[in-house]
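Note that one protein chain is taken out, while the other chains of the complex remain in position.
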Amino acid sequence: MMGFAQLEAGFARILELISMALMMALVAVITYAVLGRQVFHLPVAWSEEVGAGLLAWMVLLGSAAAWYHRRHLVIDVVLRRLNRRWLRGFCIFIEIAGLLLLVVAFWGSQSMMRVSVHNSTTALGVSYSFLYLALVIGLGAMILFSIAQLLRLIRGDEAALPNYESEGEWNT
Amino acid sequence: EQIEIHNTMSAGGSEEAAITRFTEILEERAPGRFDIAPYLGGQLGDETDILELLNLGQTQMALTGGLFMGQYAAEYDAVSVPFVFPNWDSVEHYVMETDSGLAMQAQSRERGNLVYLGPQMRAFRHMTSNREIHTPEDLHGLPMRLPQVPVWVDVWSELGVQPIVIPAPDIYFAMRTGQVEAHENSLASPYTRQMWEVQDYIITTAHLSFPWHWVASARWWDSLTEDDQSLIREAVAEARAHGFTVEQERDDYYRAQLIENGMSFIDVDQAPFRAAAAPAVQRALADMAEGVTQDIQAAIDATAN
């Protein structure tokens, strides 16, 4: 199973690296648009569209990576007062609840990807399918990470439970 | 039967008036049969969102702008090109009667699950400026706001302006700071944005009447009985006629109010503008399907009086 854990971590790292590259690209695109308009008097009509589209990709890939690192915001006042046994039970319940939502949203995303082939953006005419692909990949990755986590929890892997001794009571 | 109707304009215009009339007619001819829920001001999303909801069958009807034609039937979308149709009747004729118009309707159904029910008049668009404009030469280098519609940017560039693409909510502010010195829209825009504070002239280029369109989701439409379908079609036709009247009244009112608030109207001769824009207009039409140019001419001829 060591191999699988590394594969999972590597996948999360790749998602995060792409997301980081997109962040830099966003700075570049919007700066270019401002310079284009103010300095060179060129209307950069596509900057909003490209900016918004790249943002969606950045967030969904970054969100998947953060899901792997279990960094999404949680109010954990109750969780940190539970003993290990109850904590495992709660964690399994939460993971299943999360999976439920992710699967519904994933299903909708792949459906939207098909439905929206003829809907395209106004300036560049990029199909909306390409946007929904970001949801498919991002939510798909979150589902995979969740299944892996769920298996670890069910197997009784202690390391899969949150360790409140080493963490402060805030996680942003 | 619940019918949600969407429109991006806020309450108070000819759009709301038409939707209200539509509701009244249905209530009168089939009391209690339909429950109409209007969502004005883009409450449930912008045009793109509503098109997707209609496509999915998640909502029923909309009074939508021209976006769907660009998306589903760009090769027949002549009504979005400025300086093509001289009056409203020719626009309506092109969409409802010509082969190109019918092909547009069929393709919208096939690609976007839209049932097309008819166009509703929107007052012709003019330009505003704080520079006096009489001929196309006066436009040279004028920083003019345009929406993110490639063909409009192309046509106005051809006319010599320096196009500035910014979102609608920023227009007033951009005029105030001098980033933008002109824009184009129907008179509702300078009136509701109180543009007399930042613009001096309205130049009646009448370059485009960019209509609303009554559409329904095909998934929902096909579940209706034929009686209900024809009832709704009738109601839409009457609502469109009512919308036309109200829109004209509003346009006259805006004109009077704008003059009262100190804006000067310059009633230009449209011909030189049309001639100067022609190369860009031709480029746009050349990309369209075969027969579109003939159908435009046919629509203009059929409605000339």
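Labels A and B are assigned to the chains in the order they are written; within every chain, residues are numbered from 1.
In this section, contacts are C-beta pairs under 8 Å (C-beta built on N, C-alpha and C of every residue); 3 or more make two chains touch, one makes a residue touch a chain.
Keep in mind that, in the parts below, contacts and distances are computed from a predicted model.
Engineer: Suppose you had to identify the omitted chain by its UniProt name; would it be "Na+/H+ antiporter subunit G", "TRAP transporter large permease protein", "Glycyl-radical enzyme activating protein" or "Thiazole synthase"?
Structural biologist: Spelling it out: the chain absent from the display is recorded in UniProt as "TRAP transporter large permease protein".
Engineer: Touching the absent chain in the whole complex: find that residue among A:Val59, A:Ile92 or A:Leu144.
Structural biologist: A:Val59
Engineer: Out of B:Ala30, B:Leu56 or B:Ala237, which residue would touch the omitted chain in the full complex?
Structural biologist: B:Leu56
Engineer: I'm checking contacts with the chain that's been left out. Which of A:Ile92, A:Ala105, A:Leu144 or A:Leu161 qualifies?
Structural biologist: A:Ala105
Engineer: Residue by residue, what part of chain A touches the chain that was omitted?
Structural biologist: Per the touch rule, chain A residues meeting the hidden chain are 16, 19-20, 23-24, 26-27, 30-31, 33-34, 38, 48, 51-53, 55-56, 58-63, 65-66, 69, 71-79, 90, 93-94, 97-98, 100-102, 104-105, 107-109, 111-112, 115, 131-132, 135, 168-170, 172.
Engineer: Can you list, in ascending order, the chain B residues touching the missing chain?
Structural biologist: Counting only chain B, the missing chain is touched by 37, 39, 43-45, 49, 52-53, 56, 58, 166-167, 169-170, 172-174, 176-179.
Criterion: only the chains that are shown with their structure count from here on.
Engineer: Per the centroid of Cα atoms for each chain, what is the distance between chain A and chain B, given in Å?
Structural biologist: 39
Engineer: Can you check the complex and tell me which residues of chain A touch chain B?
Structural biologist: Against chain B, the touching part of chain A is residues 37, 41, 43-45, 48-49, 112, 115-116, 118-120, 122-123, 128.
Engineer: If you look only at chain B, which of its residues touch chain A in the complex?
Structural biologist: Of all residues in chain B, those touching chain A are 48, 51-52, 55-56, 67, 70-72, 111-112, 146, 148-150, 153, 162-165, 167.
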